[in-house]
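One protein chain is absent from this view; the other protein chains keep their places.
== chain A ==
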Amino acid sequence: MAADGGSFSLGLPCVFSPKSRQYLALCAQDGRLRIWNTDIKTLNQEYVPSAHLSATCTCISWGPCRKAKEGPQRKKRKSEAGQVENQVDLLALGTAAGSVIIYSTVKGALHCTLDASHSGVVNCVQWHPEDCLLYSGSDDTHIVEWDLQTGKARCKWKADRAPVTSLCVSPDGKLLLSAGHTIKMWDLETKDVYRKFTGHSTAVTTLRFATTRPPDSNGLYFLSGAAHDRLLSVWQVREDGKDKNSVVSFNLTDEPHHIDLFTSNSKEEALRLAVVCKDGQLHLFEHFLNGPCKKPLSPLCTVQMTGVEDSPIPVPLLAAALTTDTHSLLLAYGNHLQPVMERVEVNTAERHVCLTRDVHTTLSLTMETTVSKVKTPVVNAKSKVVVPGLPGHQAPVKGALGSEKRKSTDAKEMSIEERLGKIEMSSEKGVKGAPSLQTDNFAVLLVQGLESKDANILNKVFQTRKDMLIKKTVARVPLPAVLPLVEEITKRMQGHPYTAVLMVRWLKAVLMQHTSYLASLPDLVFQLGVLYHMIESRVKMFHKLTKLHGKLYLLMTQVVTSGNEVKDVDHTAKLVYEEESSDEDNASGDEGLPDEDSDNWEEDETMEDKAEEGMRMESKVTADSDIEPGNESEEE
């Protein structure tokens, strides 16, 4: 029985604002009222009731949307400020001390307090949908009707023997449901009991009207949920008044904490229901209300949420709101002090949906943006940077254009292969003929490294700067290893410029030695395309760089000569010697360029130089292979 009165747990009050669901009002454990903006997902305002620790807030209810003040049909001008969707403003809070607080969210201040009528805890507040009336039900077993225009109680009556735990005003504003010992339906005009419903054994925590039809049409339904009860009951208000038991019940996993529903306006329209249970699960129901149904209905879809930790901890859902779009939901989850709000698309075809959310990082993000209103998207090391020259910046060369031509030259290609075979033979002979210990060592190492993809060996080999050595090593690389070598070089050239400088020598050597082999490959364009793009993009700035270099050089020499003139003219012999040292000094002093930088210029230049050479050669190769494959033999 509902005798246990004050001891039942309603949970912490948590309500979405009506219509657009712009705000979530939440009273947390610390007794403060916080209003969160669901659009930006930030804290909108915080209100501390004057006696928030003793008279804690027990229930919250949003007032109906405020209307923009409109005079008697003003003449509408051409471009007048448009009527924005009505703003919500007032919030009624019931407290444990028996008073009702009306808080204005627009002003961010207390609007008025309604007190001295209840002697017990206010369990429920409900606004009248049309008039300026507010209903509150309390532990003192009374219901009070407040007239908000005067701020005084208009009417107070005893509703039950047990505390009034829940109230609900019908959408048309004519009926009031109250729950105490039994559920009673009151006619608000006469304040008479219209119907009584019995069935719940524990305190009824939730009452909601499910339809908007008039009471005498057999079509008025409402639902109720009670503490420690895993069923949500639907009651029918029947014409003949023979309504004894609930007609339908919905199965839940725990007692309901937050209910949102879309009332059905006609028989063809289903009732949509979202219930958040005490265990943090959300159940979605859809049901056509039409007479009794024996079996308890199971949810259409159940939504759960977990964290991202290694052992997933369930994240409790606090509230859920339905939207006009059947697939999307507005959820609030996390803890009451810092809830996270989110609009999610839920696939209702699946019976069980589990969402994974990183609550901790999300929480830390929400607090920052409250004042500045700037959100910073996450930029981490995982993101990829594509610069000109790297694969992905330009379309991969697919050789689609050349494919037809290649087909036509199929016959000739055979001959090239034969020729290459001969070259291979001869080169192998050459290797055998004069084995130089060191170079042979390098070539073997290189091949090994390429085969095993061992970075250490490759690094060792590629560190060489001696041109002769490189040339010889490349010459000794067996033909099957050439392509992997080119690929390796390409990969390394995409990296740091310093390695690229080294790689240019190798590439040059490879291209000089093995052009004929490379030209014979059928997918040459694809193989060397990346290299080609990279070289092209790197050389693009070469012209400007040389110009800059030239200008700088001119400037530096001017600085040096002018400095010397000031110094002394006599010591002609020493000038030559000092020139170099002062050159460097001046350079670093005047231009702020560190010495290393000037070195880099040189290196860069050589690199670019080489790269350009490479490109030229390479483009020649492409041209050869594509257009005039016959030329090659002549070259040889």
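We take it that contacts are C-beta pairs under 8 Å (C-beta built on N, C-alpha and C of every residue); 3 or more make two chains touch, one makes a residue touch a chain; residues count from 1.
Definition applied: contacts and distances are computed from a predicted model.
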- Message: So one subunit is absent here. Using its UniProt record, which name fits best from "Translation initiation factor eIF2B subunit epsilon", "Thioredoxin-dependent peroxiredoxin", "Nucleoside diphosphate-linked moiety x motif 8" or "WD repeat domain 75"?
- Response: "WD repeat domain 75"
- Message: With the missing chain put back, one of A:A96, A:L148 or A:A443 would touch it. Which one?
- Response: A:L148
- Query: Of A:V48, A:V106, A:L337 or A:L555, which one is in contact with the hidden chain?
  - Reply: A:V106
- By the document's definition of touch, the residue of A:D89, A:D139 or A:D229 touching the omitted chain is A:D89
- Query: Can you name the residues of chain A that touch the chain not displayed here?
  - Reply: 19-20, 22, 39-41, 44-45, 50, 63-70, 74, 76-87, 89-90, 102, 104-113, 130, 132, 144-145, 148-161, 191-193, 308, 323-325, 340, 342-343, 355-358, 361-362, 365, 369, 371-380, 382-388, 391-396, 544
